[in-house]
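A single protein chain has been omitted; all remaining protein chains appear in their positions.
After this line comes chain A, so read on.
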């Protein structure tokens, strides 16, 4: 409903994705000298993070993202993240990509649900961006891009009213409706119940601008207070100490949106149980949407047009596993419940002209895709893509 939701959805999900990838890459990395050719090192990890962040904050991409528009469907958005995750030498199998997306979405759903005020979604976004800036703190070029986006967020959202923020929040909650995938780290921390629903605390600080419930004041026709009464409930609320900062730099106060993963806390999801939930069968598009493929892609096409960093020599790309073993990954792929399938065609971005034509056809472009001249630079590729629309 709100036409200003997509940037927040994209950036926060992207932030969660980076947290998870960083944790998995650290967990699987081997010290540089000891690493074999096919094993991850710290240098590789930084490279992957840099590549993905550079792609994510690409100027043209951000410009398109910030245009007022309706939210993409879950399927369309998933394709964008597929592309993003493959913006570097890293490769993910379908099962790992599915798990990554499950974790990202459940984490952000949790953050949106527990935001004290609708406006605090902006603080959650800033938490993600602050962490992203820390990932690339040694690369001033990319840091600049991220700061630009930060400024654009402040410009776009600072003047929105509480009511408009609530509409954004409601739009996000519609997007996340009926998702109850159980996440091991949430279950352990007791923020999620075994039925997949999040725990909503009835204690703690009230949102900034809200009073602790309990007081009733009555006024006479002159406006004077004539009576005060109190009521009690099971809730145990306190006044908040201070408000988080909405500036480029500052203490956000809110912990939602900060990195909850660490090397010692592995990320797992549980698929069982959710198939019994009636609501998860809700079909997203009852009316077949002839323009569904079209929506797929200004963004995804822009991502596809960006050059994939081809590692030198004979490397074809490092595979990252979101599971503990290859067998687990295979098993997850085979046992994923039907209704949780994203039904996404796993696309590997390559530069081969023949492959590119196939991609274009799949994405439903109207024109007949011709093999593109191999020498075109990055900028010309993008323009060529846009001309073709």
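Things to note:
Keep in mind that, in the parts below, contacts are C-beta pairs under 8 Å (C-beta built on N, C-alpha and C of every residue); 3 or more make two chains touch, one makes a residue touch a chain; residues count from 1.
FYI, contacts and distances are computed from a predicted model.
Candidate names were "OCX32 protein", "Cornichon", "ALA-interacting subunit" or "WDR54 protein", and the UniProt protein name of the unshown chain is "WDR54 protein". The hidden chain makes contact, of the residues A:43, A:218 or A:248, with A:218. From the options A:2, A:96 or A:111, the residue with contact to the chain not on display is A:2. Contact between chain A and the absent chain runs through residues 1-4, 68, 70, 113, 116, 118, 161-164, 166-167, 169-170, 173-174, 177-178, 180, 193, 197-200, 202, 206-207, 209-221, 223, 226-227, 229, 231, 233-235, 237, 277-279, 282, 285-287, 289-291, 295.
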